[in-house]
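With one protein chain withheld, the remaining protein chains of the complex are depicted in position.
Order of writing sets the chain letters: A and B. Residues in each chain are counted from 1.
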Amino acid sequence: MANLIFEQVLNSLQFGVMLFLIASGLTLIFGVMNFVNLAHGSFFMIGAYLAAYIAGATGSFWLGLLGALPLTAALGFLLEWLVFRRLYKKDHMVHVLATFAFILIFNDGVRMIWGPQPLPLNMPAAFAGPVMLFGLPYSSFRLLVMAVGIAVAIGLYLLINRTRLGMWVRAGANNLEMVTAMGINIRLLFRLVFSFGLVLAALAGIMLGPLVAVQAGMGDDVLILAFVVVVIGGIGSVPGAAVGALIVGVVDTLGRGLLPQLFALFLSADAAASVGPALGSMMIYLVMIAVLFWRPSGLFPARS
Amino acid sequence: MNRITTMAGAILLAMAAGASIGAQAADVVKIGFLTTLSGPASAPGIDERDGFTLALKTLGGKLGGVRAEVITVDDQFSPDAAKQGADRLLKREKVDILTGFVYSNILLAVAPAAFASKTVVISANAGPAQFAGAGCSPYFFSASYQNDATHEAAGKLMADKGYKRVAVIAPNYPAGKDASAGFKRFLKKEPAIELFPKLGQLDFATEIAQLRAANIDAVYFFLPGGMGVNFVKQYAAAGMDPKIVRVMPAYDADQQMLSNGDLLAGVANTGQWSADLPNEQNRAFVTAFVKEYGHQPSMYSSQAYDAAMLIDSAVKAVGGKLENREALIAAIKAANFKSVRGGFKFAANHYPIQNQYARVITKGADGKYVNNMTQTLMTDHVDAYVGECKMQ
Partner (left out) sequence: MQRLLLLFFVALAVLLPILAQAAGMEYYIGVLTRILIFAIVASSLNFILGYGGMVSFGHAVFFGLGAYATAIASFHGVTSAWVIWLLAALVSALAGLAIGAIALRTRAVYFIMITMALAQLFYYFFVGFRYYGGDDGIQINGRPVLGLGLDISGDNGFYWLVLAWLLAVHALLARLLKSRFGLALNAMRENERRAQAVGYPTLRYKLAAFVIAAVIAGIAGSLIGMSNLFASPKLLHWSQSGILLVMVALGGVGYFYGGILGAAVFLLLEEILSTHFEYWQIYVGLILLLVVMVAPRGVSSLMSIGKTLKQGEQHGA
């Protein structure tokens, strides 16, 4: 039993860390640019597709990873310059509609380019097997995913708290007018924040690709979880996104894992199997509502 | 004012354009082919389409000597999209026969409308219990099997071998429940643990952890399409005990799976057909399939091929006059065609009476993994629900 809980905790950490990657980009884009970006999930998908394509052609997961990230950044840069920068000043509904349009375009676009069947993205051979953790075998790839996520989190912390660029970003999330008045090149800042956020989402897509399926629409469900994380954590706050992601990761995984067993005590196995995960999924939103009642702007809002 | 009239005119024009698409041609057999052609669950649907298309090619594009028009619709693995697609097939195209169908939940969503419009439904895969017993309908035929059968055979296989702690994992949808029920019916005891992940779920970390904690001797996993491939990979990556015996349904142990052969060597699987079944039609079918598509056929292809041949025999029997539904139904029921399974006959509830075989995944001489038939588990097996059906 202890082993089971230990394994599920590891699973929830792995999931939470990936959510953090996606949510941190999203919260920065919200916080600094006040831009509602529904297409964020699409870049999760695009990263995975590009990596799968390159990995399929070269036979190497790592080449896929290294190739997909700059390509995604370039795509984000291009789209920001072409379309999104014209929308910042407009109201949120326009953001929502424009980025929703991109969801439609990207979802059918990847199917048009790569076909309706999912692309295989295999774990790197060195990480395809288990590793022993305190006598319990656990997938080494999942540990890799966690390691990558934690490394990025640390890097992000250092970037935001210890560099000048990070200082501008934090200032921008706190009070944009002041930052503009101080003469910072807002356009460049926006473009960098946007592209960087998308690259983080793409990285999450590439790491999760071997565990799920690289298919059209894979970013849609993850997007809404990212939103919940951002709302819980507070818009514009990266530490908030970290805390939020851990909460959501734990609630979702434990919900899916432990609740069915709990319900199986007094329901049939298949009834328990649908009530459990559904309740686990609902619980995330209930937690969000609870947090909002207590802290209407999230746990660590960036705005004063 | 002008703009509005222009718009009204445009709408009417659009309707006219659409109508021209649906115009009927005389003397043709219209087949609606509704299956899953996109997403991670689409491999079986594509196999079905390939098998059906090959059969039509062999028959020269005709069914029963009449020119055949096949309208293919992708259900996108969603009962909603399937209903819309079926609506189009039944009402706009007015098809004579509706076939295809991989997944039971889709079939169950679509069938009532088809029955109501007196359209014959011939399923090339899904065989839910709902239409086998009290809910049987003269308009429904399963050219494949009754869902429980494959799992009953697996249960018998495990019961014969006498494992103590058995696990079952199946998706949480009608066919998944049929699987668990059928398996337990012939296992004749309660499994140590039953898991029902959501249909379409792809990350099995939670389930694998639970399997590990349950200390099992054997696991029966029914995880169609992409689900199974992911499960097998993650199962191996998680370092599960290789002594645990794995059994799966035969229809999942084809093409997509076999490319991961190293992870599956020795896994047994159960079903009503195998590529090495020694009858003339099967040999011809397999040879033609390999020539056309460059890979071995899967069970889905074999079933769709049989479905086409079944329709061919029925259309021939009624002389191309499909409007008389009663005669058509009787002709289909007679099943006067040569199946790749050897013999073929329907039970009173329009589900097949057939053998179930055990196959094992082994490495062939050329290094590729194939299924070899090892034993006949059941002969002329009838499903458990036929007694409740009122048709006789």
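Heads up, the rule we're going with is that a contact is a pair of C-beta atoms (placed from the backbone, for glycine too) under 8 Å apart; a residue touches a chain by one contact, two chains touch by 3 or more.
In this text the structure is predicted, and so the values were computed from the model without any measurement.
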Task: Sole contact to the chain not displayed, among A:V83, A:A128 or A:L159 - done: A:V83
TODO: Pick out which of B:P174, B:P249, B:G271 or B:P297 touches the chain that's been left out of the picture.
DONE: B:P174
Task: Selected from A:N107, A:S139, A:S195 or A:T253 as touching the chain missing from the view - done: A:N107
Open item on the list: Touch as defined at the start, partner being the missing chain; which of B:K91, B:K363 or B:K390 qualifies?
Closed with: B:K91
Task: Residue numbers in subunit A that touch the chain omitted from display - done: 30, 34, 36, 38, 83, 86, 90, 92-94, 96-98, 100-105, 107-109, 111-112, 220, 224, 227-228, 230-231, 235, 270-271, 274-275, 277-279, 281-282, 285-286, 288-289, 292, 296-297
Task: Residues from subunit B at the interface with the omitted partner, ascending - done: 1, 3-4, 7-8, 11, 14-19, 21-22, 78-80, 83, 87-88, 91-92, 105, 108-109, 112-113, 172-174, 198-199
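By definition in this document, only the chains that are shown with their structure count from here on.
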Open item on the list: Nearest whole angstrom, what separates the Cα centre of subunit A from the Cα centre of subunit B?
Closed with: 36
Task: Complex interface listing, subunit A residues touching subunit B - done: 1, 3-4, 7-8, 11, 14, 111, 116-118, 123, 128-131, 137-142, 210-213, 215-216, 253, 256-257, 260-261, 269-270, 273-274, 277
Task: Complex interface listing, subunit B residues touching subunit A - done: 37-40, 42-43, 46, 74, 172, 176-177, 180, 194-198, 202-203, 205-206, 209-210, 212-213, 226, 230, 233-234, 236-240
